[in-house]
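This is the structure, below, for whatever I ask next.
For this depiction, one protein chain was excluded, whereas all remaining protein chains were kept in their positions.
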Amino acid sequence: MTEEIIIAGFGGQGVLSMGKILAYSGIMQEQEVSWMPSYGPEMRGGTANVTVILSDERISSPILTEYDTAIILNQQSLDKFEKAVKPGGLLIYDGNGISHHPERKDIRIFRVDAADEAGKMGLAKIFNMIVLGGYLKVNPVVELDNVIKGLKKSLPQRYHHMIPDNEKAIMRGIEIIYPVKGS
Amino acid sequence: MKDEISEIVNVENLVYKKTPLMTDNILSYCPGCGHGTAHRITMEVLEELGIGENTIGIAPVGCSVLAYEFMNIDMQQAAHGRAPAVATGIKRTWPHKIVFTYQGDGDLAAIGTAETIHACNRGENIVIIFVNNGIYGMTGGQMAPTTLPGMKSSTSPYGRDVHIMGNPLKMTELVAELPGTRFVTRQAVHTPGNVRKAKRAIKKAFENQINFKEGVNFVEIVSNCNSGWKMTPVHSNEWMVENMFPFYPLGDIKVDGELVNK
Partner (left out) sequence: MGELKLMKGNEAIAEAAIRAGVDAYFGYPITPQSEVIEYLMAEKPYETTGMVVLQAESEIAAINMVYGAAASGKKVMTSSSSPGISLKQEGISYMAGAELPCLIANVVRGGPGLGTIQPSQADYFQATKGGGHGDYHLIVLAPASVQEMADFVSKGFDLAFKYRAPVMILSDGLIGQMMEKVILSEHTPRWTDEEIIKISPWATTGKPATRERNIITSLDLDSYRQEQHNIHLQKKYKEIRENEVEYEEYMCEDAEYLYVAYGSSARIAQKAIQLGRDKGIKAGLLRPITLYPFPSEAIRRLSQQVKGILSLELSAGQMIEDIRLSVDCQMKVEHFGRMGGVIHSPAEALQALEEKIIGG
């Protein structure tokens, strides 16, 4: 099994850390992983993306032009990466701030309104965990147990008190994600 | 709503206009950063003195590496720290041109220390504008030579330990001691009053370059780096007033080649 994922949004949306948690979860179940961010000054407030690959085999190229899954958190990224999903692949997006919705018919499209939900839960900081929960519902590439273990590994000790909130956010994501009709 | 705006925004009510010596390019600086203001007043001075067409500017390596995108004059981009040497090359071969460097504290006071000191010691007839934000902004907030004792940065994550990392360097006081400097001053641009003062200082610096044959005119601008300091813009300015100014006091240090007695 190899899962090639792009996660893209604004800098500060937790794109890179969501990827990191996924990568750590992969390690917990003894997979090979790679995590390759876009880097540079454009990250301050601009768009940020990260390519995460989980695989049972040695990983070749850590950068790709097509993906099994695209997790998209803003319009620019949707415009850029919708066409990069492999036919039959998966696109998950947060509808917040999206005016031009995805249109492809040959991929599976799911929506998870995590930004709104995080606002309602008063947990804006872990909005990315709601998205992650949604993704794991649709495609359980890693086991939930391993995600929690991965979280513990990737968060510095001083943030470990936030793990229950993260868990709650993941569970909420699992509940609220829904397929977009017609895709 | 629209009508209200067009009533207010009209030629009769015009009180401020962007100098044509700034381009229309959107500034790449973080919101709240002092670089934009420092750019603007420098260009306003060139415009007021009518020397824009006769001036060559030098952008450093640092956040202002792209200064040539914003300053609507002929500009060169120098290697990290080398701007005073580049300026020397221009001024010595084009003595009637106006030449200035625009440098950050990492550029001017770390890797470019030798070039700075020797250009100042030779008394090159140039203007050096030195934006000191106490950090390497461009590369993501590493410690600069000017970082205060105890101040956190990505390469002093537990605060600057002066016993291991050395002491902050007051380049401006240092170059004031050199016989080759004519005008040495330290300013800030975080309030309208300070902006006016800083602009007067920059104007004096360029006037000196026009009126005399030798002597570096050195204007430090103590500024904030809200991104690198990991603060909001407002908080970073408050922090600057409380912490940076006591260590880097504002005011003239050398005027007309004479040290100012305090």
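Letters A and B mark the chains in the order given here, with residues in each chain numbered from 1 onward.
One rule holds in what follows: a contact is a pair of C-beta atoms (placed from the backbone, for glycine too) under 8 Å apart; a residue touches a chain by one contact, two chains touch by 3 or more.
All of these numbers come straight from a predicted model, not from anything done at the bench.
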- Query: Of A:7, A:23 or A:129, which sits in contact with the chain we cannot see?
  - Reply: A:23
- Could you tell me which of B:70, B:136 or B:218 touches the chain that is not displayed? B:136
- Item | Given B:23, B:113, B:194 or B:243, the one touching the chain that is not displayed | B:113
- For chain A, residues in touch with the removed chain: 20, 23-24, 27, 32-37, 39-41, 59-65, 153-154
- Message: Under the stated touch rule, tell me which residues of chain B contact the chain that is not displayed.
- Response: 61, 65, 77, 79-81, 110-111, 113, 136, 139-140, 142-143, 145, 154-158, 164-165
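Note that only the chains that are shown with their structure count from here on.
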- Query: Where the centres are mean C-alpha positions, what is the separation of chain A from chain B, in Å?
  - Reply: 42
